[in-house]
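With one protein chain removed, the remaining protein chains of the complex are shown where they sit.
Chain lettering (A and B) follows the sequence in which the chains are written, and residue indices restart at 1 in each chain.
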Amino acid sequence: MSITPISAIEAVPPEAATELTGVQDATGTAFDQIVTHLETLNSQLVGSQQAVQQLALGNTDNLHRVMMDLEQTRLSFELALAVRNKALEAYQDLMRMQV
Amino acid sequence: MAGPDPIFALLARALDGAALRQAVHTANLANASVEGFRRLDVSFDSELERARASLDVGTTPEPDALTGPQVVQTQDSVRLDREMALMAKDAVHYQALLGAFDRSIGLLRLAVREGREG
Partner (left out) sequence: MGFFSVLDISAAGMDVQQARLEAAAQNLANSRTTSAPGTPAYQPLTVVVHSVTGQDAAAENLPKPVVAATVPMNAQPRLVYDPGHPDADERGFVSLPGVDPIGSMLDLISISRSYEANLHAFDLTRTLIQKTLDIGSRR
């Protein structure tokens, strides 16, 4: 039987390079989305804090709105935590991959 | 209140109305002994009626399009028993709205936690 000699490694074709860049773009976009979500969450938190401040200062108008606001902010925060955990998992999975 | 779901803004609006009703019933009962006092009411139903109509057609009503509930003067005098009955009914509605909000948030929380409790 004849053994096929090892051939030289071919240069990575240009299309594959474009694909790699594509993946990077996708990751970049995902991070952008996360950052946007965090900004929204931050403004929600600030808004909730202001509502609570008002309550502490004796302004009890719209008590129901304050409570609803706090609940929704809490939910947004939990969502941000879940996304962060998922992103962390994804990163760890990526790091564990054998090269 | 920019929430994950526009239904929350609608619920908040509805709760504005329900809270105002409790206040108006309270005022009617408190002022019943005043000579010549005529009971107050809350006008909100026409707004809700339009919102309900748009729901039937399949579109979500814009919560901001609903103007706030208003206190209106009527020409009727206060009858204690009737006022108390109306107050009880509106109080149940208030609690129903709170419950709807609580459960809606709970469902979303379930989704975020992927079914894990607590």
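The working rule: contacts are C-beta pairs under 8 Å (C-beta built on N, C-alpha and C of every residue); 3 or more make two chains touch, one makes a residue touch a chain.
Since this is a predicted model, take the numbers as computed values, not measurements.
**Q** Would you write out the residues of chain A that touch the absent chain, in ascending order?
**A** 59-64, 67-68, 70-71, 74
**Q** Please give every residue of chain B in contact with the chain that is not shown.
**A** Touching the chain left out of view, chain B contributes residues 16, 19-20, 22-27, 29-35, 37, 40, 71, 80, 83-84, 87-88, 91, 94-95, 98, 101-102, 105-106, 109, 117-118.
Throughout what follows, only the chains that are shown with their structure count from here on.
**Q** Between chain A and chain B, what is the gap in Å from one C-alpha centre to the other?
**A** That gives a centre separation of 37 Å.
**Q** Could you list, by residue number, the parts of chain B that touch chain A in their complex?
**A** The contact residues of chain B facing chain A are 1-4, 8, 11-12, 15-16, 19, 98, 101, 105, 108-109, 112-114.
**Q** State the interface residues of chain A toward chain B in the complex, per the touch definition above.
**A** 40, 44, 62-65, 68-69, 71-72, 75-76, 78-79, 82
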